[in-house]
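In this view, the complex is presented without one of its protein chains, the others remaining in place.
Now for subunit A:
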Amino acid sequence: MENLLANCVEKNLSQFMFTNAIFFCERLLAEFPSEVNLQLLARCYLSNSQAYSAYYILKGSKTPQSRYLFAFSCFKLDLFGEAEAALLPSEDYVDEVPGGAAGHYLLGLVYRYAGRKNSSIEQFRMALSFDPLCWEAYRELCSLGAAEEASTVFGNNAFQRLQETFVTQRINFSEGANIDQLTDFDKASRDTSLWRTEHVPGENQQDLKIRQLGADIPPDTDRQLNTNGWDLNTPSPVISQVLDAPPPLLHKNMLRSAVEGSLMSVHGGRRIKFSEEMSAEATEGSGRRRSARIAAKKKIPMSQSYGKDSYRLHLSPSESNCVPSLSSMVEKCRIQSSKEATTSGQSISDIGSSVDDEENKNPSESSPDSSSLISGISEVLNLLKILGNGHRHLLMYNCQEALLVYQKLSLKQYNTHWVLSQVGKAYFELQDYFNADSTFTLAHQKYPYALEGMDTYSTVLYHLKEEMRLGYLAQELISVDRLSPESWCAVGNCYSLRKDHDSALKMLQRAIQLNERFTYAHTLCGHEFAALEDFEGAERCYRRALSIDTRHYNAWYGLGMTYLHLEKFEFAEHQFQLALKINPRSSVIMCYYGIALHESKKNDEALNMMEMAKLTDTKNPLPKYYKANILASLGDYHKAQKVLEELKECAPQESSVHALLGNIYKQLKLYDKAVLHFGTALDLNPSPSDAVKIKAYMERLVIPDELATDENL
């Protein structure tokens, strides 16, 4: 009876009939109380977004799997202290972090949320060393600014690690196979169809799959089902193909990692190519599982299997969207057999053919081929190297390099949502809004359900002042998922463009409600407060954004601007300095830094800063303008005039250039030229208050000797 019930539960879990699973699991636990069954019930609860239930039942459990599950539930409930305690029972035994790579990753996240940066970096590094395919850990490292070169991380050590992992799998597999034949527990109907491409979102599929495998190694089982992780927030059904291969008894553990992966709100999975070994493992896994059920636990190198399983090469939209998903949960990518690895963001299966088809060959073959394993691993690692490199460059704001790196990808990989949104973001950071626009448009067209990066897209449209398109985008995003912070950010941007800052603020606050840790929403809120001149509110928002992610340079920039408005120039300087440290290539920040320096009377530094800004981004006309302004205020009218005359050639339509020139000519007593430029300035549609000012200047020109009062230069 026990096994029947267990099978039933597993099957339900894999088919997302969570309440049914919970019901049966409760019966199971009542009849046969055991740690294993308890964990199964916890899994059911976690799948059903009932982290609190899982928390209660697992409280006090000591076995590694239980501890991992418990820690995960604590994490979901924001009980970071308990999560940490569960993962690290005693400080010395770091090896005992249950769950291997996944456990380290979870612990890293806990530390990160608690603000313990160094500990979190250490944990993420350990996660990567346990399992080089723990991409999320690498992403976190990148965003913390502490990532090493991708070639090191995904280099030889990783290669060896992965090899070891799979070799062990293979060995276990052969053992398992025997047991399979002996035992015959699998009464559950074997749906090989289930095994195959299961277009269902869901994480715990592998469970079922394995079970279904049964004793014989079904040839076709190794269809690789790649699951693509999807953003938790997207309700759109994820087409995921579950990959099998959770090895051992710690199938549960694996599940844990899977669960964690999926529930960790990531989205996009990557399909990695793999050779049959994987499928082999799968089968072996199932065999083992069964044996585990029956008897002892096989002590298999858990960590390795962990690592292998837990790759969720996903992209988390914002560093942690731990928003519990409703029904569609995140996927984790499972390695399966050969087929292609497509980058995440694709729910579409197999876009693009597999690069290496040999691996995918014979499903019927159970014995792994070591050479194909090796080539598989190296291909995956190569892909990861490129992507890791690109991502790292992007987060260090070396946008040009990032773009070059991403160009190296194959066309199929490039055209996936994740990569496209990275490229878009790179253009955005370079202030090349046109290219960013085209990239994001392509990404959105191809993958209208993928929301990551769409907040940046909405900002691009905001910069380009495309009201209609922005409105349309916002509506589309809301219709895709009303519960995703990105959609509300887009709506907020839309209102902001129309200068309706109150509504924009309301929308952005909704985004924050949906995900407290969505840094960009906080920053945007700050911008809206600043536009409403509520500088205290703005400061609050920016600081909150920074408390979540210290490297979010937009928030530093926002703070600097706020202080400039409040005339606290020293503070402003400091903020801009910090922003520059994070993104040393932003000419806009340099300009403002220069302005702050000028206002603090450090004029030489200010001028130098403007020069630097000019050199950094030749397309930016503003450094020249600001420089002229500074020179004029220092009284150096000739130089200022020269600079502005140059600028006038590049930007003849800009009213403020003419207005400033007019003022300078007035100071130089070239009244004719002054009048000419004031007139031009007025023709170029200045803002109403400026128009008034300029007219006032013109009037006073007629009576130059009767010096006007305040109107400063």
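To be clear about the criterion, a contact is a pair of C-beta atoms (placed from the backbone, for glycine too) under 8 Å apart; a residue touches a chain by one contact, two chains touch by 3 or more; residues count from 1.
Throughout what follows, contacts and distances are computed from a predicted model.
K.L.:
Out of "Geranylgeranyl transferase type-2 subunit beta", "Anaphase-promoting complex subunit 10", "ER membrane protein complex subunit 4" or "Prolactin receptor", which one is the UniProt protein name for the chain not included here?
P.N.:
"Anaphase-promoting complex subunit 10"
K.L.:
Looking at the whole complex, which of A:Asp481, A:Glu573 or A:Glu599 touches the chain that is not displayed?
P.N.:
The missing chain is touched by A:Glu599.
K.L.:
Touching the hidden chain in the complete assembly: which of A:Lys117, A:Lys408, A:Lys446 or A:His463 does that?
P.N.:
A:His463
K.L.:
Please identify which residue in A:Tyr433, A:Tyr542 or A:Tyr593 touches the non-displayed chain.
P.N.:
A:Tyr433
K.L.:
In the full complex, which bits of subunit A touch the chain not displayed? Write them out.
P.N.:
431, 433, 459, 462-465, 493, 499, 524, 527, 531-533, 554, 557, 561, 564-565, 586-589, 595, 599, 619-622, 625, 629, 651, 653-656, 659-660, 663, 681, 684-693, 695-696, 699, 712-713
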